[in-house]
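Only a part of the assembly is drawn; its chains keep their places, and the rest are absent.
A, B and C are the chain letters, set down in written order, and residue numbers restart from 1 in every chain.
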Amino acid sequence: MPIVTVLQGPRDTELKRDLVARITDAFVDAYKIPADSVQVWIQETAPENWSVSGKLIADAK
Amino acid sequence: MPIVTVLQGPRDTELKRDLVARITDAFVDAYKIPADSVQVWIQETAPENWSVSGKLIADAK
Amino acid sequence: MPIVTVLQGPRDTELKRDLVARITDAFVDAYKIPADSVQVWIQETAPENWSVSGKLIADAK
């Protein structure tokens, strides 16, 4: 019963709907486990709460 | 000093108040550690950011 | 379907067995949800991988 968490910036629901279906398929195909054993939790993070190279994404835009 | 995180959908504060007290008691009773060493962090997740079986909870409603 | 993670130092299995039962009960009692919707994942961390006050627990012993 794998639990997946995704740290990412905000995205449209349509894109997230597609993503979680594909991630779940990845487990079904790679591990041969049923889809209903896979949970995906997306933790959307605002650009002022996330950095690369020590700079907030909000400042890099 | 255990750190507990909870991934869940949104709930009323009254319910969360009850939950964190009970989770903290679980550590005090099972591990015999003081309550002030236990932190609980609830990461509420909107139904469009969480899936089971590859389907967003928002779509399953 | 709440997912609980616990960051803690190593403990005996007997203690962890007791803990996960009590944490699960906390959700059943506070949220009135079935026990089988609750997962607990314990992430045991060695004392050289965890610090308080900027000092490794391994060094504080």
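Here is the rule we go by: a contact is a pair of C-beta atoms (placed from the backbone, for glycine too) under 8 Å apart; a residue touches a chain by one contact, two chains touch by 3 or more.
Please read all numbers here as calculations on a predicted model, not as lab measurements.
Within the whole complex of this structure, the shared sequence is present as 6 copies, and 3 of these are drawn in position.
The working rule: only the chains that are shown with their structure count from here on.
One simple way to say how far apart two chains are is to compare their mean CA positions; for chain A and chain C this gives 24 Å. For this pair, chain A with chain B, the centres built from the Cα atoms lie 20 Å apart.
The centroid of the Cα atoms in chain B and the matching centroid in chain C are 12 Å apart.
Shown for chain A are the residues that touch two or more other chains, namely 3, 39, 41.
The part of chain A that touches chain B in the complex is made up of residues 3, 5, 13, 16-17, 20-21, 23-25, 35-36, 38-44. Taken in their complex, chain C has these residues touching chain A: 1, 3, 39, 41.
Interface residues of chain B, counted against chain C in their complex, comprise 1-8, 11, 15, 18-19, 22-23, 25-27, 29-31, 52.
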